[in-house]
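Here it is, the structure, as structure tokens.
Left out: one protein chain. Kept in place: all the others.
After this line comes subunit A, so read on.
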Amino acid sequence: MGSIRFDKVDKVFGPKTGGMKVLEGIDLVIGEKEFVAIVGPSGCGKTTCLRMVAGFEAPSAGSVSVNGREITSPGPDRAVVFQQFALFPWKTVRENIDLGLRNKRLPRSERSDRIAGALKLMNLESHAEAFPHQLSGGMQQRVAIARAYVLDPEVLLMDEPFGALDAQTRVVMQEELVRLARRNPRTVLFITHAVEEAVYLADRVAIMTRRPGRIKEVLDVKPVRLAENWDRLARIEDVMDLESFVHLRTQIWRSLREEKGPHGV
């Protein structure tokens, strides 16, 4: 359960007012329990791809489906971690995490167990009763991740979830996500600007072109990771030192650089 399929997807914003083509012919299949990262220049349509899977945006042509069913609306089977957190400011951390569980009509005892687990995982135990405004950006993002994780969704959609974190917290979160993904694999669509992050986390990395965004190439990371046994190393910096890692990273950098043109980012 949980495969995502983009089938010849185009997306045009404002078709009545001239229109801007943002995505063109996106073809991508994310297998069950596969972790795919999308990297690409700013504004190339990464978030738009994710929003179509989430059900917030409809393709202008082609189709996006999950488990073979075309997506028509948002739902808790596809949990989203938003680029801008999107927490409920009037709810405490606990209440933010609880809402999705209440919507699923889970019994109280199971809800509190799951919330406790999510708080522990995200290192938020001492802030359960705080309001989002009382937390740092990094902590808010951890709440947003906990809110998605706690649903135990088939598909997890993450839009630059670590973008707002400081370097140390980010590393901890990345390592944690890798452990989680290996222990309890699920289908993940992960968007990031950070090439290292993509190579470290993903089974495959899809590279997009500038607008109108197309999938330029898809790199297989998983075979390399397994062959070189990256998972024996607990720390991200040790993995990042491996020659096999550096090789993949450089390949993606080159590919992205061609997209960014002579003026850099």
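The working rule: a contact is a pair of C-beta atoms (placed from the backbone, for glycine too) under 8 Å apart; a residue touches a chain by one contact, two chains touch by 3 or more; residues count from 1.
Note that contacts and distances are computed from a predicted model.
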Undisplayed chain, where the name is taken from the UniProt record, one of "ABC transmembrane type-1 domain-containing protein", "ABC transporter permease subunit", "Iron-sulfur cluster assembly ATPase protein SufC" or "Alpha-ketoacid dehydrogenase subunit beta": "ABC transmembrane type-1 domain-containing protein"
Hidden-chain contact residue, picked from the options A:G19, A:G43 or A:P74: A:P74
Residue among A:S42, A:Q84, A:S136 or A:T250 touching the omitted chain: A:Q84
Interface with the unshown chain - residue positions in subunit A: 54-56, 73-76, 78-80, 82, 84-91, 99-100, 102-104, 131, 133-134, 147, 151
